[in-house]
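Could you have a look at this structure, given as structure tokens, before my questions?
A single protein chain has been omitted from the complex, and every remaining protein chain is retained in its original position.
Labels A, B and C are assigned to the chains in the order they are written; within every chain, residues are numbered from 1.
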Amino acid sequence: MNALAIIFAYANNDKLKELTEKRTPASVPIGGRYRVVDFALSNMINSNITKVGIITRNNYQSLMDHVGNGKEWDLSRKRDGLYILPPYAQYDSNMQEYGGWIDALSAAMTFIRRSREKYVVLTTGEYVCNIDYEEVLAQHEKSEADITCIYRRDDRGTTGDIAYTLEGDRITDVLLGAGVEGEQNMSMDMFIIERQMLENLVREAAMRGQKSLARDIIRRHLNTLKIFGYEFKGYARRVDSVQAYMQINMDMLQEDVREELFNNPNGRIYTKVRDEMPAQYLEGARVRNSLVADGCIIEGEVENCVLARGVRIGKGAKVSNSIILQKSEVLAEAHLEHVIVDKDAIVRTGRTLIGRENLPVLIGKGMVI
Amino acid sequence: MNALAIIFAYANNDKLKELTEKRTPASVPIGGRYRVVDFALSNMINSNITKVGIITRNNYQSLMDHVGNGKEWDLSRKRDGLYILPPYAQYDSNMQEYGGWIDALSAAMTFIRRSREKYVVLTTGEYVCNIDYEEVLAQHEKSEADITCIYRRDDRGTTGDIAYTLEGDRITDVLLGAGVEGEQNMSMDMFIIERQMLENLVREAAMRGQKSLARDIIRRHLNTLKIFGYEFKGYARRVDSVQAYMQINMDMLQEDVREELFNNPNGRIYTKVRDEMPAQYLEGARVRNSLVADGCIIEGEVENCVLARGVRIGKGAKVSNSIILQKSEVLAEAHLEHVIVDKDAIVRTGRTLIGRENLPVLIGKGMVI
Amino acid sequence: MYLKKNCIAMLLAGGQGSRLGVLTKRMAKPAIPFGGKYRIIDFPLSNCINSGIDTVGVLTQYQPYVLNSYIGNGQPWDMDRIRGGVSILPPYVRGKDGEWYTGTANAIYQNINYIDMNDPEYVLLLSGDHIYKMDYDRMLREHVANKADATIAVLEVPMQEASRFGIMNADEDGRITEFEEKPKHPKSNKASMGIYIFTWKKLRHYLELDEQDPNSSKDFGKNIIPRMLADGQRMMAYNFSGYWKDVGTIDSLWEANMDLLKPNLLNLHDDGWRIYSRTPAQAPHYVGSDATVENSLLTEGSVVNGDVRDSVIFHGARIAKGAVVRKSIVMPDAVIGEDAVVEYAIVGENAKVGAKAVIGGPPRQGDPQIAVVGPDITVEDCAIVKPGEMMSADVAAR
Partner (left out) sequence: MYLKKNCIAMLLAGGQGSRLGVLTKRMAKPAIPFGGKYRIIDFPLSNCINSGIDTVGVLTQYQPYVLNSYIGNGQPWDMDRIRGGVSILPPYVRGKDGEWYTGTANAIYQNINYIDMNDPEYVLLLSGDHIYKMDYDRMLREHVANKADATIAVLEVPMQEASRFGIMNADEDGRITEFEEKPKHPKSNKASMGIYIFTWKKLRHYLELDEQDPNSSKDFGKNIIPRMLADGQRMMAYNFSGYWKDVGTIDSLWEANMDLLKPNLLNLHDDGWRIYSRTPAQAPHYVGSDATVENSLLTEGSVVNGDVRDSVIFHGARIAKGAVVRKSIVMPDAVIGEDAVVEYAIVGENAKVGAKAVIGGPPRQGDPQIAVVGPDITVEDCAIVKPGEMMSADVAAR
């Protein structure tokens, strides 16, 4: 595909609470063996996009550790491949934190300008979905659009989200900020645009001190450019709150969601391989309706859970409706309901922790409870 | 070799003038096809050190572009390999610019602590030499040293350099800062130390707000630790001034220096491969005592020069005692003596530029003169 | 010095493995799936990289596709090196004629060029059909310290089984005095594990000698080792203790998988000694609301809605509702239909077992008789595969 991709991988908010205390949303663990950014990266390689820049701002060591040299996504290349674009790397970067995508794109402009690809795919690193950008590009080219904005029909808009008004495929208005009610054309913060046009639009907007792609580029040019929408009809959710995080993990217990995300003919979701041995079920294990990653050792009861790699569930422990992240241990006779246990934590023998569906208890990385 | 390496690759001064305006000293082009850091990286892999962290601070985009995923040095690995350690990547980094190696090591402490290797090799990325750290480690182990400091005998000390006083192999004093005269045991800013000891020493020094490895760790512990010197007897020069830069390039015109640096049984110097075609000598070319990289096209006269890849020397041009960096063009009938032309510059037809041996004219990156 | 390799490994992966029957019909033995997510060759390859040996030549001539594409560029084992790494070494044409590998020694002989190019001091010789974890670097250090010409890893086996092995008789310093292939009256219980370290110069000499001998069968065990012993070369035994299993038969393959369910036999949870493998990118395995799983291994991409006990379930395998799996191995992407019963069985890659089919069964008396359904075989609904049967064609309902 004649396109390069830019993935924006820095936090805009702290709605993920402790989950993003020591990492960016893109590197939050999800689905037992993935990080959120695996979806964005795999979608790129599955769409035959082989030049990918990841824009980071802070808190990105865990992201760098995860993506490494990009080999797992076959993005370790002599030409092109994966580029981490950290702040302060440019000799002329005197800016402070990025105020918005336009600042970030300005800082990455050398990277963009040096590319030979005709198009740029812009996306956040926070979406869980399996999308074929080649199909989007085909529509983009067929409709002779200047910008194609990807959206989904959804009624879960929250304050700060962006929605589009469409006439046919053409976007006629951009709704910003206001809490949107009912089913809307919610922006997925994914765009396709010609590289040269992006360069021009960003330069122009930056000179005026503008910050927001949606407000200052898309909305401002609704009449002067051909800006079209592309409806993505598959499963797509953004990891933008603890509730969404919990829900997406639970969604993956459904066969149709799992098949669409992970067994999609469009391509697999790749992640860093950790070479854990298969999960061990010992005598006394009782597991129901759960996703279990390699390296787990299970002796207790588990229901409606996602267990990440290397989790241990002790004898007589009962864990339900919970997410246990990698290498955490739930010791014997402990009892957890509606709990998210971050990495490397320990829940002591006999301990009971009970959250509620819309307010899970969150146990931080490395904590001993 | 049971060691990891830390390469400090950020500028301490601006003595390299325009050459480091848009890059760090470690990424300054040298010897026609190399960057300075190639020597440090190649020395590591040649000593069988396969885990290398490069500490950067600012101005490091060109360095990242050059080292890429580390493949050229065979450091693109599933376990270990090359790690860029930029500032602000850690969630707990609230520091400003590193005040010294101790600050930088504190920021890299997670990386160091997570390693399994017994030893750490610390070095700057600014030295041109071909050194076998396995030999240094052998002496370190044999002498049961706590810290081994690598030095060279040299009389070119300048203000700010560090020299050691030795009794036998043991270091008894560290001379700081004062302009050192005569032949001295000049520090090469290379050290071998046990990883655990380094962790302890850095933690202790950081708690006291200390900054300098030489002053605050080496000198302070001369009586409490076994601190030994290792004399490196080969060619070694630091790229720390425009004069040194010029001299090192000129040294490479000598066969013995070239053989030692580039045809050393200890190992080759690897660099990013650019796949330029062989240099083309056209009718009228007159080249004497020069190093010429691939991709050059030469129609004029060249004497005592280093031409980097893709340089063009036009018909009737005369260039002597100069360094022309990659992709720069010296057009017809131009005349250069004692000039350093940075990348992508153009010297116009018929133009004359004459510097002096100890004060070369410096033409900046991309300039048209 | 980086370009010169101190020790490289040569892995003999050419064996046809005919005792494994239908399982090796379309792949070489080292490519057979093992332990839920591995293939046999993962063990020697992982042992190599964990021992610091990053240059491995894999000698292969039989059905190499699955093995070649499994090894690929070596990345899963961190062997996608610019210098060194893993190389597939098939026979090739020299001069006018080509020559297939006629024996283990001939296979190495034909690749003298490959070894010379790497210019090693020592060569480690490995087989591709053993399951074990071993630090070859320790063995190498002993070899060097002993100034040995060859060092052979040995394992103490029960004396009554010793006559099934090649037995090394060594003096008290560990120097081998005698080698007996499957002796009727073994003098010791030190069995050769088929793992050798040779000083390359010495081995090179004996390979050339052996190649010129028209009566030689060009085999390490039969020719090279006896000849070196006869010549008084310094041959040392290296004592290994720990789990080691030759998986060259259906029974031993099944047993070795079952061994993984027993604690403390072979620890694969070892962070310091990972066994690497190439696995397809799949989601964690899913256990359904009506499933039960006990004393079993499950891995990525498998979906269990039935009842699994004492079994090893590979990636992508699916066990339908009501199906019962006991003491069995269900290989990658195999499907067990609703209410099927699979006991004491091996179900090959991508095989389909129909609803209510019955595969194998518990032993009536004596040793279990393992039923085998070959790769890609379909067993129809309600069909029966008896204990000990091996199916290499589709099975109709009876």
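Operating definition for what follows: a contact is a pair of C-beta atoms (placed from the backbone, for glycine too) under 8 Å apart; a residue touches a chain by one contact, two chains touch by 3 or more.
Values in this document were obtained by computation on a predicted structure and should not be read as measured data.
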Contacting the left-out chain in the complete assembly, out of C:Gln75, C:Asn257 or C:Ser328: C:Gln75
Contacting the left-out chain in the complete assembly, out of B:Glu204, B:Asp251 or B:Asp294: B:Asp294
Touch list for chain A against the chain that is not drawn: 45-48, 71-72, 74, 76-79, 132, 265-268
Hidden partner interface residues of chain B, rising order: 31-33, 42, 71, 252-253, 255, 258, 261-263, 268-271, 273, 275, 277-295, 297, 306-307, 309
For chain C, the residues touching the chain missing from this view: 60-65, 68-69, 72-75, 80-82, 85, 87-88, 90-94, 98, 100, 113-114, 117
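In this section, only the chains that are shown with their structure count from here on.
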Chain B-chain C separation of Cα centroids, rounded to whole Å: 47
Distance from chain B to chain A - Cα centre to Cα centre, in angstrom: 39
Two or more partner chains touched - positions in chain C: 75-76, 80
Overlap residues in chain A, where contacts from two or more other chains coincide: 71
